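Of the protein chains in this complex, all but one are displayed in their positions.
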Amino acid sequence: MKKLNVGMIGYGFMGRTHSNAFRKVTNFFDVPLQPVLKTICARNEDRAKAFAAKWGYEGIETDWRKVVESPDIDVIDIASPNDTHREIAIAAAKAGKMVMCEKPLGRNAAESEEMVDAVEKAGVANTVWYNYRRVPAVTMAKQLIDEGRLGRIFHYRAKFLQDWTISTELPQGGEGLWRLDVNVAGSGVTGDLLAHCIDTAMWLNGGIEEVSAVTETFIKERKHNLSGKVEPVGIDDASLFLARFNNGSLATFEATRYARGHKALYTLEINGEHASIFWDLHDLHRLQYFDHKDEGKLRGWRSLHITDGDHPYMKNWWVPGLQIGYEHTFIHQVADFLQAAAGGKGVAPTFRDGLATDHVTDAVLESARTRAWTKVK
Amino acid sequence: MKKLNVGMIGYGFMGRTHSNAFRKVTNFFDVPLQPVLKTICARNEDRAKAFAAKWGYEGIETDWRKVVESPDIDVIDIASPNDTHREIAIAAAKAGKMVMCEKPLGRNAAESEEMVDAVEKAGVANTVWYNYRRVPAVTMAKQLIDEGRLGRIFHYRAKFLQDWTISTELPQGGEGLWRLDVNVAGSGVTGDLLAHCIDTAMWLNGGIEEVSAVTETFIKERKHNLSGKVEPVGIDDASLFLARFNNGSLATFEATRYARGHKALYTLEINGEHASIFWDLHDLHRLQYFDHKDEGKLRGWRSLHITDGDHPYMKNWWVPGLQIGYEHTFIHQVADFLQAAAGGKGVAPTFRDGLATDHVTDAVLESARTRAWTKVK
Amino acid sequence: MKKLNVGMIGYGFMGRTHSNAFRKVTNFFDVPLQPVLKTICARNEDRAKAFAAKWGYEGIETDWRKVVESPDIDVIDIASPNDTHREIAIAAAKAGKMVMCEKPLGRNAAESEEMVDAVEKAGVANTVWYNYRRVPAVTMAKQLIDEGRLGRIFHYRAKFLQDWTISTELPQGGEGLWRLDVNVAGSGVTGDLLAHCIDTAMWLNGGIEEVSAVTETFIKERKHNLSGKVEPVGIDDASLFLARFNNGSLATFEATRYARGHKALYTLEINGEHASIFWDLHDLHRLQYFDHKDEGKLRGWRSLHITDGDHPYMKNWWVPGLQIGYEHTFIHQVADFLQAAAGGKGVAPTFRDGLATDHVTDAVLESARTRAWTKVK
Partner (left out) sequence: MKKLNVGMIGYGFMGRTHSNAFRKVTNFFDVPLQPVLKTICARNEDRAKAFAAKWGYEGIETDWRKVVESPDIDVIDIASPNDTHREIAIAAAKAGKMVMCEKPLGRNAAESEEMVDAVEKAGVANTVWYNYRRVPAVTMAKQLIDEGRLGRIFHYRAKFLQDWTISTELPQGGEGLWRLDVNVAGSGVTGDLLAHCIDTAMWLNGGIEEVSAVTETFIKERKHNLSGKVEPVGIDDASLFLARFNNGSLATFEATRYARGHKALYTLEINGEHASIFWDLHDLHRLQYFDHKDEGKLRGWRSLHITDGDHPYMKNWWVPGLQIGYEHTFIHQVADFLQAAAGGKGVAPTFRDGLATDHVTDAVLESARTRAWTKVK
């Protein structure tokens, strides 16, 4: 089989999910390219070596530019903090590499726009790791909508609730905590959690026209791990907005890290004229489905256990009733990417899709600042 | 409207549920007879008076024979402890009264047989208060089975789990605790909880052919409230059995008061060739229904919220989505009884149905004693 | 026992829930006043008679003014459409009667303000039937919050989802459909459903400072039952808003009659620093509770089955594990009202509390109109 040499930039949480996906995909999917874990890049050499040993990378680098320029590399996978995405992606595109980028694409739409320009001008396959599209139950939701089962859409609602930053003792910045440092992350939950909700929402329900948002930073100062000093917190801890989609439906969106009791509760619901769908990341194999066309007295929410061979991606795994988990969504994205990449193409969500999400998050942050309904660009 | 004068024997928990049912039924159901709370009978005069005041009974008695013999009374409702059922019911039948009797009918099938003989010989309308048949979701289950939606039945399983007698400090016998006194109750959970499961099961799935059972008394001695002394406990604390129904399906049944965490968890499930049904008393308005005839990828358990106008009994209550509770099952039984009684008939479960359940509980207790599969008479 | 003579205005859905509450309360609660169903008032004499027969009212009237002026009446209970509340309540107060009023208090805050003035000037006991405060699980939530278990509050979210008006064939106005007629109802789901959410929210979480709202009328024209002609629809079909409470917490609120699959799904959640609470009207006996102070590895949402004797109101009903339903919330309100009324007082939510809710719904509608954040008066 033809090889696809991977240059991975970043070795953190996302470095692991991506590496695992490349390493497992051919055990489960028939794909036209065999990924090879060629190079892992980290600024710290010891960490790069340890990661390479753990995952079987053939080599290491400490300067991402060397990876980007290496003739041995086919695809650059960006799994480093948000503030590095733009520069690496543009360089990779210019070097003619395919590019896979962790979400959000840029720290804001301006950055993302440059990135889109770069990959489109270079004509390289690209994708953004909004992995939740490829939870089988979510992909199934998309199928049901595309089949027209819901009819006219009236409502959409999504939330992503966590509780891991409630303590005032938690510092900001540095290893493992860069998501609390606004300079690195670009924003707080808006880019981290809401962006996931928005990507799925626009995939399922089309574009968003305008938003009215509010954000809050509940804990105003935290010790900064880099300076060692107590500094103002620049990120948003919570971000909520009302939206009107282009199709006329109304929505509520909410993300927060201050919802005690929830670890990663991403839920979405869509209500149509004929049918409704509900999904929940904490119960990721279930799709709740209500169909008004069912016989009157037998109408009820169906709890679909999306583990059958005729459900998306599932014939590649085990047998009905047996679950897969979080990491498999990345494997699905790699499987789809390899299929497309063999023909020189990327897969959705592409950089252009990622930019669309960033336009919404920009509008959310602007609306929160101006306290006005804000059109999405 | 024609009146139906009620003579109530017993003022405890069941005296309340029955009185409430008689008092409310005409506010919600169009029935041909208007129940009148004529006489409440309790051995203790003060209690009888207090109960009469609370519920609006016109008069009281302390000797049930006077109520049975009174020409003012049309129906005798037996809500007193199990050891009184036989004598009162037979006397009432002989006096030509309709008879409604709390479950179980007798303390054993021998007692119940005499009671059936009495009401059938007298030709008086009769019923046993196995109220769970008239939870709307359970009645709905019966409808679905009668419509043939399940096909050949393979499995039935029921359990009734409580945890209120785990403490060794709890005494047995006397006011409020006669259910722990084997002489009064006849048996422990077998007659108290399993009897409910069996009544519903035979209604939904037909007769039971044979059983293999085990019972246990976890706490062997308790203070007896009447003697004031520590005495052996004669009741079964837990009762479990395997069964084969006449239709060839296999079943597990279990009742216990030692299942920590469960207050009144009566659940039942029936699995057929084409469809399955699950119900749970702690979520009494839901009927879980799985239909294999649904489109393949959309098969799932449907959570039917049995609150619509086309669901059993529900058009008489509020609006879709709004729940009724435990007490309403008794009102439904009264409503059905009044309808039938106007034509001189009783309603199922009749005394004969109650006897059928007692034949099963007798077989369960015998099987537990003999450690052998036992045919149900 | 001292009597409390009730004059009931209105015989619809709410006339039934209130009548049932007055009729049952003394069977279950020890209260200092015995309600007497004295007079039912309906414009249509036949309907008044039928209702009186069904519920046991001693007399009927077709002109509410006669009821208000009657020396036989102690309390006026207003269960008629929204456009009648103001006039009746003010007249009742002037006549020195206690007043109980269905929600919302007025069609808008201006009407409600006059009503508050009237009852406060007259010094008569009063209450508004926001019945969901007295679902035992909701009352329990209030207790937990008052005990300080949640700490600083970060988030509140509530929604009330229905799906009964999706059909374009459904007419507006007239018998049973006045909720779709803006002149009678004052607004659509804002006053009907959101008002419930707001009343509970302010009880649990204090006052609301400002809102940003959007409303929509999905079906723009419907046949009007009174004119017989197709007319523009004036009500809001859906109403969503973001809010900031006085305590700094952020909220989303949503109500709609276009959420396919939901009959009366009122849910609320509140997230505090230490603990969180979730409740759902479709599962009304459950209170979901998460307490961060639990031992680390054993932290989880607890599903509290609010049916025990030490849970609010429940010792008056059956035994642990056995459920009550929707109608019981009204009985609880009557029980509390009778207790207070014996001392000349009303109970919360009083007319003043009802006005506070109307200030919020007014702000919501204004914000939707102006597309701006709007302060609550």
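A, B and C label the chains in the order they appear, each numbered from 1.
Operating definition for what follows: contacts are C-beta pairs under 8 Å (C-beta built on N, C-alpha and C of every residue); 3 or more make two chains touch, one makes a residue touch a chain.
Please read these numbers as outputs of a predicted model, since none were measured by experiment.
Across the entire complex, the residue among A:Pro71, A:Gly228, A:Gly321 or A:Gly343 in touch with the chain not shown is A:Gly321. The omitted chain makes contact with just one of the residues A:Leu281, A:Leu338 or A:Val364: A:Leu281. Only one residue in the set C:Ile60, C:Leu161, C:Val184 or C:Leu304 touches the chain that does not appear here, and it is C:Leu304.
Across B:Asn27, B:Ser212 or B:Gln339, the residue that sits in touch with the chain not pictured is B:Ser212.
Although one chain is not displayed, its contacts with subunit A can still be listed: residues 13, 17, 19-20, 23-24, 26-27, 54-55, 162, 164, 262-265, 281-284, 305, 307-308, 317-328.
Counting over the whole complex, subunit C has residues 140, 289, 291, 294, 296-305, 308, 310-311 touching the chain that is not drawn. Seen from subunit B, the chain kept out of the figure touches residues 154-155, 157, 159, 161, 163, 166, 212-214, 216, 218, 238, 240-242, 244, 248, 250, 252, 254, 256, 258-262, 271-276, 290, 292, 299, 301, 371-373.
As a working rule, only the chains that are shown with their structure count from here on.
Centroid analysis (C-alpha atoms only) places A farthest from subunit C. Rounded to whole angstrom units, the spacing between the C-alpha centres of subunit A and subunit B is 55.
Among the residues of subunit A, those in touch with two or more other chains are 299, 301.
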